[in-house]
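Shown here: the complex without one of its protein chains, the others still in place.
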Amino acid sequence: MLLGKVIGTVWATRKDDQMVGMKLQIVREVDLDYREQKRFVVAVDSVGAGVGEIVLVAQGSSARQTDLTRNKPVDAVIAAIVDKLDVA
Amino acid sequence: MLLGKVIGTVWATRKDDQMVGMKLQIVREVDLDYREQKRFVVAVDSVGAGVGEIVLVAQGSSARQTDLTRNKPVDAVIAAIVDKLDVA
Amino acid sequence: MLLGKVIGTVWATRKDDQMVGMKLQIVREVDLDYREQKRFVVAVDSVGAGVGEIVLVAQGSSARQTDLTRNKPVDAVIAAIVDKLDVA
Amino acid sequence: MLLGKVIGTVWATRKDDQMVGMKLQIVREVDLDYREQKRFVVAVDSVGAGVGEIVLVAQGSSARQTDLTRNKPVDAVIAAIVDKLDVA
Partner (left out) sequence: MLLGKVIGTVWATRKDDQMVGMKLQIVREVDLDYREQKRFVVAVDSVGAGVGEIVLVAQGSSARQTDLTRNKPVDAVIAAIVDKLDVA
């Protein structure tokens, strides 16, 4: 999974019918000190992550393995909110 | 999903039979200020996005989860048209 | 899909049984002016593309959604031959 | 598979129900001399790898082909612990 930080939200009223009601969060990649990197991804939020939280994003077909996203045209999902990292 | 801007259209008469009738849009990656980046992808349009619009593109097997693209050799689909971003 | 140009062919007699009879083309990425980039991919040709033609390549599991490639160890397929691009 | 080194652990109490009980390891890419590279990934551990060990990580849908990860929103799994490399 990708380590990232929720930095905002996407508003989109015209979308595939299967995406109605999904919260779309902007997640920027971070390094192990939570410093923001250049790359970001738009991910569906399945765990109630708020702006500023550090999260794990699952991508590809794995993003469709939650109740919210199953069989939907979604390639990134926030699967966990990070409490802390233990780095050796 | 990838944040991008529709910048053009691809014309292709010789193609896999399953792709007949699909609109193929050129989508260039943008940053959070909608500035165009170098990378682009050719995506099937499932939501009627026009040139100049900001969109979300789902890639990989997730691109086949729309009525239009199911079971087809398509690895990128425009799944939503973006109204605006709220960035913290 | 990836925009590319067919620049050659791969000959491989020893291969997975399921790949016998497939034409393997070398496709180099191009930009919107058809200028060749550094990256290339080896793709199965399902549409009869010749050397020099501009094509669209579908990658990942989507590359297995043609009659020729279904259930085979193939991760890139030429799905269309491009006639022209309309770029705004 | 990706060659990497386990350098730490992620703690995440709020996560998708299907991820409960999974150990989440931080794996940094290494080169063939085991020198750490910039990129890292968070992977589920299915083989009991400890911090400092060199491992192979399977990504994408292949990460869901272990007993522990089947049908779960997981896109990276530690599938093997490396004893040594023989490089020509």
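When the chains are written out, they are named A, B, C and D in that same order, and each has its own residue count from 1.
Methods note: a contact is a pair of C-beta atoms (placed from the backbone, for glycine too) under 8 Å apart; a residue touches a chain by one contact, two chains touch by 3 or more.
All of these numbers come straight from a predicted model, not from anything done at the bench.
Q: In the complete assembly, which of C:Val10, C:Leu32 or C:Ala88 touches the absent chain?
A: C:Val10
Q: Considering the whole complex rather than only what is displayed, give the residues of chain C touching the chain that is not shown.
A: Those residues of chain C that touch the unshown chain are 7-16, 18-19, 24, 26, 40-43, 51-52, 60-61, 63-64, 71-76.
Q: Of the residues in chain D, which ones touch the absent chain?
A: Missing-chain contacts on chain D: residues 1-3, 32, 46-48, 56, 58-63, 65-66, 77, 79-88.
Just so it is clear, only the chains that are shown with their structure count from here on.
Q: Could you grab the centroid distance between chain C and chain D? Build each centroid from C-alpha atoms only and quote it in angstrom.
A: 31
Q: Taking each chain's centre as the mean of its CA atoms, how far is chain A from chain B in angstrom?
A: 19
Q: By the touch rule stated above, which residues of chain B touch at least two different other chains?
A: 60-61, 63
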